[in-house]
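One protein chain is absent from this view; the other protein chains keep their places.
Each chain gets a letter, A, B and C, in the order it is written, and its residues are counted from 1.
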Amino acid sequence: MLIFELSQPGRRNSVQAPAKKAVVAGIPEKFLRKQRPKLPEASEMDVVRHYTRLSQKNFSIDTQFYPLGSCTMKYNPRACNSLAMLPQFLGRHPSAPAETGQGFMACMYELQEMLKDVTGMAGVSLTPMAGAHGEFAGVAMIRAYHESRGDFARNEIIVPNAAHGTNPATAVMCGYKVKEIPTDSEGDVDLEALKAAVGPQTAGLMLTNPSTLGVFEKAIQAIQKIVHDAGGLLYYDGANLNAILGKVKPGDMGFDVIHMNLHKTFSTPHGGGGPGAGPVGVSKRLLPFMPIPIVGFDKNEYRWLTEQDMPQSIGRMSAHMGNAGVLMRAYIYARMLGAEGMHRVAEFATLNANYLLAELKKIGYDIAFPQRRASHEFIVTLKGLKDKTGVTAMDVAKRLLDKGFHAPTTYFPQLVPECLLIEPTETESKHTLDAFVAAMKAILEEANSTPELLKGAPYTTPVRRLDDVKAARELDLTWKG
Amino acid sequence: MLIFELSQPGRRNSVQAPAKKAVVAGIPEKFLRKQRPKLPEASEMDVVRHYTRLSQKNFSIDTQFYPLGSCTMKYNPRACNSLAMLPQFLGRHPSAPAETGQGFMACMYELQEMLKDVTGMAGVSLTPMAGAHGEFAGVAMIRAYHESRGDFARNEIIVPNAAHGTNPATAVMCGYKVKEIPTDSEGDVDLEALKAAVGPQTAGLMLTNPSTLGVFEKAIQAIQKIVHDAGGLLYYDGANLNAILGKVKPGDMGFDVIHMNLHKTFSTPHGGGGPGAGPVGVSKRLLPFMPIPIVGFDKNEYRWLTEQDMPQSIGRMSAHMGNAGVLMRAYIYARMLGAEGMHRVAEFATLNANYLLAELKKIGYDIAFPQRRASHEFIVTLKGLKDKTGVTAMDVAKRLLDKGFHAPTTYFPQLVPECLLIEPTETESKHTLDAFVAAMKAILEEANSTPELLKGAPYTTPVRRLDDVKAARELDLTWKG
Amino acid sequence: MPFIPHTEEDIRAMLDSIGAESIENLFDEIPAALRSGKLTRVPEGMSEMEVSRLMQDRAETDGRYLNFIGAGAYEHHIPAAVWQITTRGEFYSAYTPYQAEASQGTLQLIYEYQTMMASLTGMDVSNASLYDGASALAEAVLMAVRSHKSSRRILMPKTVHPNYRKVVQVTVKNQGIELVEVDYDAKLGTISTDLNDDADFAALVIPQPNFFGNLEEVDVLTDWAHSKGSLVIGVVNPMSLALITPPGEWGSNGADIVVGEGQPLGAPLASGGPYYGFMACKTALVRQMPGRIVGRTVDLEGKQGFTLTLQAREQHIRRSKATSNICTNQGLVVTASTIFMSLLGPDGLERVAASCHANTLALLDMLAKIEGVEQVFPGPNFHEAVIRVSSPAADILRALRAQGILGGYDLSADYPELGQAILVCATETKTDGDLQRYAEQMERILSKRREAPPCAYKS
Partner (left out) sequence: MPFIPHTEEDIRAMLDSIGAESIENLFDEIPAALRSGKLTRVPEGMSEMEVSRLMQDRAETDGRYLNFIGAGAYEHHIPAAVWQITTRGEFYSAYTPYQAEASQGTLQLIYEYQTMMASLTGMDVSNASLYDGASALAEAVLMAVRSHKSSRRILMPKTVHPNYRKVVQVTVKNQGIELVEVDYDAKLGTISTDLNDDADFAALVIPQPNFFGNLEEVDVLTDWAHSKGSLVIGVVNPMSLALITPPGEWGSNGADIVVGEGQPLGAPLASGGPYYGFMACKTALVRQMPGRIVGRTVDLEGKQGFTLTLQAREQHIRRSKATSNICTNQGLVVTASTIFMSLLGPDGLERVAASCHANTLALLDMLAKIEGVEQVFPGPNFHEAVIRVSSPAADILRALRAQGILGGYDLSADYPELGQAILVCATETKTDGDLQRYAEQMERILSKRREAPPCAYKS
């Protein structure tokens, strides 16, 4: 049932709009809309009921274990939500002057300081509104840096082939060519290939570490030297920052610029696709280029740093200051964790991942890089299973839904065939991990005994497998009713 | 899975308690607890997940049509919830002096005034915490009234046999004997029986009007005269007030005292069993006896009226002032409705009930009182169906759950065999009522074609029919784990 | 039409189906003389926007105070998750779980709640809640009288919350039950252990901690009452039970019935409600217990499930012979409380209780150093205590209020024999700075009054 099917012409939800219909005196006829938009005409109760029931059709962290690799689906503390939504915070206009927002700005300033500390960077700007937005800011700063030195020859960004798709896409948006380099059998960047790739055309290297293969790039120091020696800068994709939070600082590895996904590492909600927040941190040499606005503090007062203060800034990335409410949630989370709590994030995320790896291996799953430590995530490859039974990674993923678990990430990274990328996060208990292992064991048995059962999964979800081909071929993107 | 099964010794949810364990310096050993209570030791996420998932196992107004007769399951506006929970309201201590609660008390005072108006009574006390609590206050006032006149002979309360069980139970709690009187074939009180029952021993009559049979007591004026002439008082059970809200005032019918169920008529949430609020209204002669505290207003200030102001009060019914937060929700609801909105409540509740009655009748259901107008509810009797197919009211009720509707009230009132008491309320749309009729039609067909299907219902709920006999015989009231 | 979804077209179609001309027709069985219902004191309806503004303004009028009042309602931190989950529509807008298959969420939660409360109080069983602590005590008194059979006398100490005693009186007075007041030891502020009531009595009520915040000699009192063939009704603060001996372990055999105010376990102060009363008892008394009870059973496939049980006690089945007239209880607050207890766990609850205790002791220490303040009873206390001040308590409290502080509960009306006495409480919500601020203001006010007694504070 669509909300439009609950609609009936002429119905109105009278408490939600002014009782008196104001006269539109000041707008000439030619500007006026002739036909009303197709919005639902439903009662408040029907709307509440419709969306409450729709919500129940979702898996979510609050209802299921959600071991989606590279997505860091950890618990989103409820206090972050309620405190970020205190009436005064919600009511504050973005263009209200700083003097009316000292409480809010104190939070933002302190968040900047904490993020600097955990990343080991010299400066942080909070304004990017998602990871990819932060990536854009980062690469734009790399470009601004080179150009500020009169170096216009650097037109290439190097990206390992295991990288997230956002990396090459971002580089292109910043006007760069992308050079992909291969990964070796251990899951590390191929150093020889990297050496061959760098040169005076190299603007920088974008690296996720631990990588999307779930392993820590052992030769990071060598990589750093190769790139820097070639005059390039090092970009840290913070997608996997949770794996090292409080343990290793990207700044200490020699990165020049980093983006963080606060909706991963700082536990702001994913919200079914967003909003996120992708603050960027920079080393000293990139400080002048950070995107504005930034919160400054002087004479006991917080104030916005803008173009006037930072003439070399790459500029403004949002109409206001970014996803303030998301940043507030991250701030509250950070204050509850504190230094001690942050040190533990990476430790327990890593413990959970390695435990799950060990247990899945014991029951017969193939691990993509069995000789390596898992970082906060790891890869299972089902190539062997598929060859033997025809059961694919997708089948296993769908069957997990029937068992009450969200599926891991499937078919990413693309380098590993029939892969499941599994990230349990630090907030799951051993009890839950054990239940997941039990489900995976049952599935393995089903795969061997009744593979056709898995082909038809899931069975218990609101819908069964969907026809994606039809969806793309016979585009139905709006209700025509 | 019980919450206790997610527990593990030694786990603690560290953000929810002081980090430092305070020394208990001032309490001698002999007073100290030796063994910790069996509370869960679970993570915040596991607790959130457990109770979120549990919640999904409930039917509720926010998810299903809930035509539970005599319960007035109407939409509970979400604004009532959020505004009643504004931080300042939640933070106010009940013993904080009136000067620090003028905002809150203004709401309570105005609620008293509005309730007086809609009931046609001279005074209202908000303090009873549920319908039955209000009944108690009402009957206690009747007793106090007679005793204040030196009339100690009246030791009987008359109750029609169709009354809610709370009526006789309350009368007994107030030290009265209960005299039940029969109902005639039209569903009205048997006037002759009433005449025969009254006398100098009559303290009062408790009446629900419209009655639990879903019809308006036509001879209410005669009843009133009979009871008053005998020196008794008239008690109005407000359980069905929604049927006449804004249309008829109990005060105009001659009632001396009334309780209201704000969790029905004023749309405060039922909360899976409570809390409710059961304010009482009284005619002029009972004013001195109202339970305290009451909000008074003089010299531009709200203040609490207590024993000092009302020496004849039956006294205090709660440690503080009753279910303040529930009253706040009712107040907000009343302000949104306004006079005009209230007039419409009874009209549309009645329209919905009569429409549903008509439609169910058309598809072949037997109506208990087909010759009568439905009030805001009506009774279907399945005696014929049971005789023919063996399918009971319980079977139909359970099958409705499979169709996505909550069941009507079953086997109440006890006077009508195999009955379903159906109350749609004014907040449901014709669209929903039609869907309900379609489900009832399908069930009737199933009853005739495959009665055993209905015997096994429900099938789609989290559990199937429960063994109530085992529950009562082998009492398992706490987890022994 | 607020919250009414009918369009003109709907109305017409529905009336046609009914065979009625107009909606007004549907009321034709109601005598015309009664049909007026005109409202004169209900204002015009407001939009949600308008009422939101009104309520926000009123909330701001009431403001926020630094609160040191306890007296039966206690300020504790409530985890954000508690009410966010509790107000989910599926809990918030569900009815009493009569249709068990459609109410397993609420039913299982109550079963878990019963388990927690039974364990916290050290009793065998718990019901699903009553209205509040005071009415729960009244129900306990009725239950004791039903159980005891031979006596209708109840020993009710003055150390029980004055409002609880009033509520009990209102509730039981028409059933021929006699409440016998038991005075307290003027030095200790607790029930004398030297009781010598010779007449038969159904039960002795024991508050722990008592209204003054003092701990009663529960073991001696319990054994004494039992030796007289009477029951013991414990009235306890559930938060205190994280630290102190649960009623189930009082004396040799424990209390028989335990009641109390559930508010400290997750209900906001909120001007007095909704809170909930809890009640637990020994197995032998379960059939005398009022209120709903949930049991665990199985469904027809043998799967675990939960259902309301022992309904034969209740008014909707037993009518005039029910154990109580209670129907609606405080379910939603119990939902909050169950989540609250689950989030805190045994260790968390203990830390909170210990912190309350330590803060109150720290405050008492600070106050003891002020000229014109003395602690009235020697303790031990849980998290509340009586102080006496050298100026009228009402004036002191008013002066504190002007500084944004609610300084405690004025005892002079309920216990005039104590003089200018104030009941103070500092829960875990108070920081060291808060305690200092209170003490400093108290000192300033008292010294100012010493210097210029009469007119420094206008009333």
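Rule of thumb we're sticking to: a contact is a pair of C-beta atoms (placed from the backbone, for glycine too) under 8 Å apart; a residue touches a chain by one contact, two chains touch by 3 or more.
Just so you know, these numbers come straight off a predicted model, no measurement behind them.
Enquirer: Using the contact definition given at the top, list the shown chains touched by the missing chain.
Expert: A, B, C
Enquirer: With respect to the chain omitted from the figure, which of A:Pro40, A:Pro288 or A:Pro451 is a touching residue?
Expert: A:Pro40
Enquirer: Would you mind spotting which of A:Pro200, A:Gly315 or A:Gly390 touches the chain that isn't drawn?
Expert: That would be A:Gly315, which touches the missing chain.
Enquirer: List the subunit C residues touching the unshown chain?
Expert: The missing chain touches subunit C at positions 47-49, 52-53, 60, 64, 77, 79-80, 84, 87-88, 428-429, 431.
Enquirer: What subunit B residues would touch the chain not displayed?
Expert: 8-11, 14-19, 42-46, 48, 52, 77-79, 81-83, 87
Going forward, only the chains that are shown with their structure count from here on.
Enquirer: Using C-alpha centres only, name the chain that sits farthest from subunit C.
Expert: The most distant chain relative to subunit C turns out to be A.
Enquirer: Most C-beta contact pairs, which chains?
Expert: Highest contact count belongs to chains B-C.
Enquirer: What is the distance in Å between the mean C-alpha positions of subunit B and subunit C?
Expert: Distance between chain centres, rounded to whole Å: 21 Å.
Enquirer: If you average the CA atoms of subunit A and of subunit C, how far apart do the two points sit, in angstrom?
Expert: 45
Enquirer: Rounded to the nearest whole Å, what is the centre-to-centre distance of subunit A and subunit B, using the mean of the C-alpha atoms as each centre?
Expert: Their C-alpha centroids are separated by 48 Å.
Enquirer: For subunit B, which residues are shared contacts with two or more other chains?
Expert: In subunit B, 44, 48, 52, 56, 61-64, 75, 77, 79, 86-87, 336, 427-429 touch at least two other chains.
Enquirer: Would you please write down the residue numbers of subunit C that are in contact with two or more other chains?
Expert: As it turns out, subunit C has residues touching two or more other chains at 1-6, 10, 45, 47-48, 56, 79, 81, 85, 89-90.
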